[in-house]
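Left out: one protein chain. Kept in place: all the others.
Chain nomenclature is as follows: A and B, assigned in order of appearance, with residue numbering initiated at 1 for each chain independently.
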Amino acid sequence: MNSVITNQPFVMSDPAKPVTESVPVHPTAPAPSPSPAAATPVPQQEIAFDIQDLSIFYGSHQAVKNVTMHIPSGSVTSIIGPSGCGKSTALRALNRMHELTPGARHTGKILMKGQDLYGPGVDATVVRRRVGMVFQKSNPFPTLTIAENVLVGLRLNGVRDKTFLNKRLEESLRMAALWDEVKDHLNRPGTGLSGGQQQRLCIARALAVRPEILLMDEPCSALDPIATAKVEELIHALKSQYTVVIVTHNMQQAARVSEKTAFFYMGKLIEYGPTEQIFMNPKDPQTEAYVSGRFG
Amino acid sequence: MSVLAVVCALLVVLPLILVLFYLLKMGVSSLNWNFFTKLPEPAGVDGGGMANAIVGTLELMGLALVMGVPIGLLGGIYLSEYGSEKTNTWIRFGADVLNGVPSIVWGLIGFTLVVAPMGGYSAFAGGLVLACIMVPLVLRTTEEVLVLVPTSYREAGMALGIPRWKITFNIVLRTAAKGIVTGVLLALGRIAGETAPLLFTALGTTLWNTSLKDPIAALPLQIYNYAISPYPDQNRQAWAGALVLILMVFLLSASVRIVSSRRKK
Partner (left out) sequence: MKRYFHHELEDLRKHLILMGERTIDSVRLSMQSLLADDVSMAGQVIALDDEIDRLEVLIDAECVRYITLRQPVAHDVRLMTVAMKTNHELERAGDEATSIAKRARRLAEFGKVDEFFNIPRMGDLALEQLRDAMDSFIAEDANKALLVPRRDKEVDDLNRDNYVKLTDKISGHPETSHANIELIFISKSLERIADHATNIAEEVVYLLKGEDVRHTQEVRRTAM
């Protein structure tokens, strides 16, 4: 009786983890798939955003209602919910972009790594250098080349050192998984790239100023599946150095990329927990209805 | 239906062609080297040219550009980027009113406010009045073009932590640059042929202009003077001047087309 199977000793894929401890159903256990690119993991206690009783109003309309949540550092947190549920509004409050809409005001507090984002004397421009943003529709500046697009945030903030700029250019394009595709034509216009490449260019542009946190507002909704997959891979790779908060109307994307998921409905935070729990065993019946596609 | 469209198109183009043709016929014979290089001869003497008028027109357009464009530009930027709904409505209304001011009224205003206090007609006064005509034009076209720049570019700039004014000047303005240049060229084309305001401000002269405080010759003025003159030679030169003026405007329009069609892909 010849057999391909030999009598192996009891060895798991990861020798450090015995079988019992890697059963992933347990809601509080960390996800068992570590990123191969990760350096030392960020301690999970560190909080990127401490959102306290946040409400946002546009004139008399209340778009976000009394949201309280902690967003952890060094991981990807996603916000899901039907259209008009306030998720994009809440996201924009995290880098004070909602202020650009006339008539917008808020109550409640947002602390970023302990500092009040809206405190007296806090300059919104400085906040936005620490908390970057990528938008739904890619928007590279049309009059600038690829290289100029990536470096615009640095240059317009006074950085002149050419060596430093070139180094940052390459690093940012590599982080956005775009370097190999554009390294030979950095002087072509930014708008000459495909949709997926343009979005990655915008990500490189946002990363070039080295924010601590990256906000993404439905970054893949205008992209085809392959471009989407590339962006998701790069989000996964960013986890080791950045905190990412992503708003998406594609639930499956939230399930694929994030560690924690928040479900918003009609401006309220309905449920917030580990992604596995939200999708496998949600506590709130509204959450269950939404993720099962039985909403509306 | 399409026959009707073709007929209408021809009807529109026909007068233009006829005018050009007539101008060419009447004026081209007087176009010679002298016309472009010599000063006008005294009344009754044949020969001479409109060199100073041509240069004068260019000089006045330059003055108007320097004085009018910055104000129009900044006004347009304010309307598009910084203004509030209420003030914007008033500013736009004001600009539209100014646009409708008859050019001779501008001339009178120039005379009262600049020429009289200065004690004489001057190139400066002429340029200033032309600038005043340009400002509302440039302001409106600048605003229209800036408003067309998608908000997403401004948002992207803000999200990078770039100060607001830098976004306006380095990103928004740069994106709208072509449209703004087009607007300026169109305004220049408009003022190139203005005669009435210059009557009371620049006055015209048969000499070269050497100082901004002195009167200056301009093609429209010279054409006017020569057209009503009893001397046939001067009449002929008026036709030539008209032809040159039309060619200038034509060149400006052509450059507008070139600028706006050159798409940086």
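Note that contacts are C-beta pairs under 8 Å (C-beta built on N, C-alpha and C of every residue); 3 or more make two chains touch, one makes a residue touch a chain.
Because the structure is a prediction, the values reported are computed rather than measured.
For the omitted chain, the shown partners it touches in the full complex are A.
Although one chain is not drawn, the whole complex shows that of A:F141, A:F263 or A:F279 it is A:F279 that touches it. In the complete complex, the residue from A:V159, A:L186, A:A229 or A:M266 that touches the missing chain is A:A229.
The omitted chain makes contact with chain A at the following residues, 1, 3-5, 7-8, 10, 12-13, 19-20, 22-25, 33, 35-36, 226, 229-230, 232-233, 236-237, 252, 255-256, 275-276, 279-280.
In the analysis below, only the chains that are shown with their structure count from here on.
Each chain gets one centre point, the mean of its Cα atoms, and the points for chain A and chain B are 52 Å apart. Chain A contributes residues 95, 97, 100, 125-130, 132-133, 135, 137, 139, 141-143, 152-153, 156-157, 189, 191-192, 202, 205-206, 209 to its touches with chain B in the complex. Chain B meets chain A in the complex at residues 150, 152-153, 155-163, 166-167, 170-171, 174-175, 177, 264-265.
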